[in-house]
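As you look at this complex, bear in mind that one protein chain is not there, while each of the others sits in place.
Entry: chain A
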Amino acid sequence: MTNLNILKLNNLFSYFFIFLFTYFNFIWVIMDPLLGNYQHIHIINIFNVKTYLSIDGLNFFFIYLTSLLILLCLLFNINNKYNLIEKYKHNLLIFSIGILLLIVFMTMDFLFFYISFELILIPFFIYIGISGYKNRRIHASYLFFFYTLFGSFFLLVSILFLFLQIGNYSYEILWNTEFLENRNYLLWFSLFIAFAVKIPTFPFYIWLPEAHVEAPTTGSVLLAGLLLKLGSYGILRFLLPIFIELNYYFSNLVNSISIISIFFASYSTIRQIDIKKIIAYSSIAHMNMCILGLYSFNDIALVGSIFLMIGHGVVASGLFFVIGILYNRFNTKLLFYYNGIIYYMPLLSFFFFFYILGNISLPSTSNFIGELLIIKGIIYNNYKISIFIIIINILFCTIYSMWLYNKITFLLPKFYWIIVMDLNYTEFLILSIILFYVLFFGFFPNYVLCILDTSVLYYYFYIIA
């Protein structure tokens, strides 16, 4: 291929996602807030296989987030110092991840869900493997691959079980079937392990910090912003609606697992020296808060945990973009070498401050609404230990986030011999778009909540209960 063709293809990816982003914006406007069921169904017919891609209130914001973040990642790669062909490779991988994520979130077949859920592994595995300079990246990508593959075996087995039982791949039939008692336990456990690896919860979470450290900036943005949501989205679509009694039966187990992982994640974060690891561990803690919300069986907490997923997707991706910009300038991710960024990058530290405020869930940022609703739901169910753990989570999150910000931006600079530019136009655009969403979700959450609310009510009363 000539360079011109590659350039055209690169542009094509971004045009496609610009189109998708505007389309989903349009859908947000015309979404019917009174309808809880599937609203926009697209019938797709490829090779005589007929599938439905559809949008309802539950998955719409995941889809919106996907199109937004993929677009921003493609934008961010403009500034990369790779040559054109490598840039094309990166963009192709991001594009394929984006398409697969859209299919995962939009599909109504669980076979397609499984296929694309697992197919995401391949481009991501390659993406971690080809970029970076340390030998450890190969190790990290293996770790990522094997941990998630371990979960996916269980998912494959359980999906085959489900298919043998109902003879169809449709969600709607799945939600209305009942399973034998012996099968129930097995299915619940295998599905839970499959999604617990992706969330990730306590015994399975060590792949995430490694993958984050070795992935490129856009890779860790996608990982934190979107791939972590797959596990909780799976719980939302499979575990909660299918096994109604078993969920109540195992709710203490799930709560204790997520409590342990919040505790461990927030404790090990305060001793990390790698910036990316700090954000990675904090995202583990936040995602487990979402699981606490999902398993408190309360419509408020359900809305709150979905909102927290979206808010965390925005805030964490913003933080990773900031770290990526810093890495492009200084070529290090170790906290020790950073001091006094505000002297030469005041604009970056302005944006960074807002994302940190989002991470510690200051009111009027996106994470606050989610955490508030989750806490309300948990107190409604009277889980006292969970409240204690949430206190620990918020306190430790404040400690490590503010400490991270303080260490990076303030004090006297150490890099006084390096000439650095502040943000250029693309970076400014990316960060300001994310800042807009952080504040928009914080100040005007009703635009999200009005859609989430009815669909969660529909989901809660017609499907779960």
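To be clear about the criterion, a contact is a pair of C-beta atoms (placed from the backbone, for glycine too) under 8 Å apart; a residue touches a chain by one contact, two chains touch by 3 or more; residues count from 1.
In the analysis below, contacts and distances are computed from a predicted model.
Taking the options "NADH-ubiquinone oxidoreductase chain 5", "Ribosome biogenesis regulatory protein", "Tubulin delta chain" or "HORMA domain-containing protein" in turn, only "NADH-ubiquinone oxidoreductase chain 5" matches the UniProt protein name of the chain that is not displayed. Only one residue from A:270, A:334, A:385 or A:421 touches the chain missing from this view: A:270. Checked against the full complex, the candidates A:12, A:160, A:334 or A:391 give a single residue touching the omitted chain, namely A:391. Touch with the chain omitted from the figure is made, among A:21, A:52, A:403 or A:428, by A:403. Set against the missing chain, the residues A:92, A:186 or A:372 yield one that touches it, A:372. One chain of the complex is left out; on chain A, the residues touching it are 142-143, 146-147, 203-207, 264, 267-268, 270-271, 299-300, 303, 340, 342, 357, 360, 362-364, 369, 372-373, 375-376, 379-380, 387, 391, 394-395, 398-399, 402-403, 406, 409-412, 443, 445-446, 449-450, 453, 457.
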